[in-house]
Every structure is written in structure tokens, then in C-alpha cells.
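With one protein chain removed, the remaining protein chains of the complex are shown where they sit.
Up next, subunit A:
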Amino acid sequence: MARPERQAPPELFYNESESRKYTTSSRIIHIQAKLTERAMELLALPDDKPKLLLDIGCGSGLSGETLSEKGHHWIGMDISQSMLEVALEREADGDLLLGDIGQGLGLRPGVFDGAISISAVQWLCNADKSCNDPRKRLKCFFTALFHCLARGARAVLQIYPENTAQLELITSAAMRCGFSGGLVVDYPHSSRAKKYFLCLVSGPPSVLPKPKGEDGGSESEDNEIDEDDEEEEDNARTVKFSGRERPAKRSKLEKKNKKGRDWILRKKEQRRKAGHEVPRDTKYTGRKRKARF
């Protein structure tokens, strides 16, 4: 299926029928809640006291519900009228603003204790109108975000970049606007469960939060964020990195892991352990077949 970002600008893509899914699809509801839980974990607020948070691309208010459950107040901004209507229907506790984050945020400096964003910021990479220059819009957004956060406050943005170039575009725009921090990638070896969290700090650099499954542990039923992808998840391990050069390198590494003989041997061993019948390993394992009949 084509990426939503390729189909239409966000205010049109998130129309009434798409927005409807955010109250009717238990899968979407589950995913939004899980991603927000994880974003909150990475936000690592200093204590349990109620804070004022910003939800960027707050949409139907599903992510906001998780913030409210934790006792926080939030203000949400979204570009889609239909999504905000759904938030009203769901009786979101936060205040809602109809706005385009690519135009800045229109918020006073230093007031938010933290910000989260679930699956929204990659939309800024679209050049779906002649007036939309992704670089300008990203700059406008990150500058405004940096200003409205209290000093030392964090922002955790979960994003679905289309490719490494886009990831790089977003990350470097953030760094150029004064943020420090970096990317936390959960389950990097699973094409479906893999999730990018851009963790930003406005202020002096600090230690990046610990990624999930560093010990190579697998995603448990309970924690799973997306449809499961059994084989891949056995290997789920989190890679963390920050800075500009790293994304490209890391993805090359992954490709190697996915193809070559080593990868096949490892997969076979896993299947064996799981009690399946698997052909024995020979010198032919993982070799290309000749084009011959």
C-alpha cells in the first residue's frame, strides 16, 4: 500500500472516513496508545507531578488520552479539522488548536514541560503544494518547538520516515535549530515493528534514554506495537545512535544482516530450535542458483 504521505496533503488525507478509524479501529487505538506510552517513557519527565505538555499532530486525541491518564494537562495542535472533530467526540481533556506545525506553533517561549508527537512530523517532508518547501517548514517547526519548550525540556517525536534521506532531513533540521539528542530505534530488525523516536532536548546535551530490548530480548505479546512479524522479532534488538552520518551506515549494516549466508544460517538455527524440520547446512546454503534448467 502506498504511504499515506504520498496520497494527499494531511488536511485532505485525514478526512472524515480516515478520521473515523481513530474511534472504530481497535488496532489503530492500540497502536496510538502503545506509541504514546513509549514516547512518555522516553520523555522521562523528572517526577510524577502533573505537567503542561504539547501534543504535536494530536489528531483524534488518542495520544492525548494517554497523557491525561497520567495526570498531565496538554494542548494539541493538528491540521485536520476532521481529526479534531473526532477528538471532540471522544471528549479529549486537552485543548485543541487547528494549526499547521509547518507554519510555526504560535506559542509563547519557555512554557511547555515537554512535547510528544505520534506519527505526524514526517508529513512536513511533503512538498504537496507549490508553497511547501520541506526544509523551510521543518525549520519553522523546530524553531518554534525549541522556543516554546522550557529550558532542558524534552520532545519525543515518533516518526515514519520514508527513507534514510528523509530521516536525515528531519534529524538535521532539529539539530540546526539548537536541539541536542538523537534517534532511538526500537526493534530495528523488524520491518513492521521498527519504530523511530527522535528524542530532543532543548538545552545542554544529556544522555540519550535507554532503548528497548538492548539485551536482544524479544518483543513480548504485551509490548508489541505493530502486527507481529515472528521471525524478525526473535532478533529484535535496539540500536541507538545520534548525529548525522550514522543513519546511512546503520541501514547498510542491516541490509547485510538480512541477506548473506550468515543470516540464513542464523534463521535456520532459530527454526531448528523452535522444533521445525530444516534442511541441513551445506556449502550450498545461501548460494545463488544458476540460471539453468
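Observations on the structure shown:
Please note the rule applied: a contact is a pair of C-beta atoms (placed from the backbone, for glycine too) under 8 Å apart; a residue touches a chain by one contact, two chains touch by 3 or more; residues count from 1.
FYI, contacts and distances are computed from a predicted model.
Candidate names were "Anaphase-promoting complex subunit 11", "Trm112p-like protein", "Queuine tRNA-ribosyltransferase accessory subunit 2" or "[RNA-polymerase]-subunit kinase", and the UniProt protein name of the unshown chain is "Trm112p-like protein".
The chain omitted from view is touched by exactly one of A:Ala8, A:Ile28, A:Leu52 or A:Met175, namely A:Leu52. Only one of A:Leu43, A:Leu67 or A:Leu107 touches the chain withheld from this view, namely A:Leu107. On the side of subunit A, the interface with the absent chain consists of residues 49-52, 71, 73, 75, 77, 79, 84-85, 88, 95-100, 103-108, 110-112, 131, 140, 144, 148, using the contact rule stated above.
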